[in-house]
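Note that this is a trimmed complex: some chains were dropped, and none of the rest were shifted.
Note that the chains are named A and B in the order they appear, and that numbering of residues resets to 1 at the start of each chain.
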Amino acid sequence: MELAETLGILQRNLFSPLTLAFVLGMIATLVKSDIEFPEQAYKFIAFYLMFAIGLNGGVELAGTTFQTFAWPALVTIFLAILLPTACYFILRTVFRFDVANAAGVAALYGSVSSVTFAAGIGVVETANIGYEGFIPTLAALAEWGIIVALFWGRLGLKTPNDAIGKVVQETLTGRSVILLMGGLLIGAIIGEKGFERIAVVFSQGPEGLFRGVLVLFLIEMGMVAARQLREFARVGPRMLAFGTAMPVVMGVLGATLGALSGLSLGGAFILAAIAGSASYIDAPAAVRATFPQANPSIYLTSSLGITLPFNLLIGLPVLYAYTQWLCYSVVGCAVLPAGG
Amino acid sequence: METTTISLVTIIAEGVLRERLLEDLKRLGARGWTIGEVHGHGIRGISEYFWAGSQVRIETLVSPAVGEKILAHLQEHYFTDYSVTAFVHDVRVVRPERYV
């Protein structure tokens, strides 16, 4: 794979309606427009996107054997332990962060951003290839990174880890997990035939609302990210380095392990998007409740103001190019047909 | 109209504290509360970061003694780390037995 091809992917991504919508949102905030995306519409769309992703996955699940699923699942659990742990210790030793702030940032980077995950699916759809139906399960497993990061933080602060039960329960029943897994199960039960009658609403293909709704959602995410971007000065160049390097490193790891575990090109790339993304709602809320002394201006600004735009504009296409190269030149993974 | 003077405690806090604070209030002797959603700005500025959720404004009518206990509790457990503002003043109610 040559540079020209990578640039081609970058360019195609930049000119996709998803990326352009995100940029429009950023510009709207930067020019101080009074444009406003209603909060409840945001929440409803987030609800819809996660459920739709689960549902689409479930429908494709037919025929999945335990073998094809077991390795990717193990790999994802491994990442959910490795990534927050690595973040935590890098921040503690290289960045000399205190325990609470290191654990806070690790919780965000060690778990999943729904938007980046959904945008990753959008990239795969744009490329007109498919991915494994069980991918939503991997996203749900990856959420466990939050628990690992909070565990390190509590250990470091020598606070009793008894309250960790509550965090475990909250992570297991968190909204994304319930919607992804619930959608997956429903999709698996109703199958292609049951799905046909609700495909207009839920399908990720050109016949369904998914992609268009994601475009609207990304306008709002652009506005949110740009608001955090303004805080950038307070965070400084070190977090800029962290917030742009980490997603690439984690994403490359995700793609590589994913491809080696037998995932297809599409699946390995989406695992890269999962691994490379940083949470900006669920993990921050958990961190705020657990380590109130950690500074939200550090963890939220990095995740929302730096890593989110970086991933949408540069990270995802770069990871896609990497996964493509890996799959074609090294591992030889499968390429699934779109919507299949 | 015969009225009795009791305390109204108003607490403004980050949304994530909602359930925890309500449990605390119950334990400290409050028998009811009213909650609204608000946004705000203070010296700490936490609420600006939490773009995806609002703050809560909790009002609870309590006896002066319970009011003191609530303030002391907030002071001990929240004021240092969390964005919490609280104030108290006297109000007159009919049927004080419902609240104290």
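Observations
Note that in this section a residue touches a chain if its C-beta (ideal position, glycine included) is under 8 Å from a C-beta of that chain, and two chains touch if they have at least 3 such contacts.
For clarity, every value in this text was computed on a predicted model and none was experimentally measured.
Written as a formula over the displayed labels, the whole complex reads A x3, B x3.
Basically, only the chains that are shown with their structure count from here on.
Here the spacing of chain A and chain B, counted between their Cα centres, is 37 Å. Those residues of chain B that touch chain A in the shared complex are 14, 16-17, 20, 46, 49-53, 81-82.
Across the complex, chain A meets chain B through its residues 42, 224, 227-228, 280-281, 284-285, 288-289, 292-293, 296-297, 300, 304.
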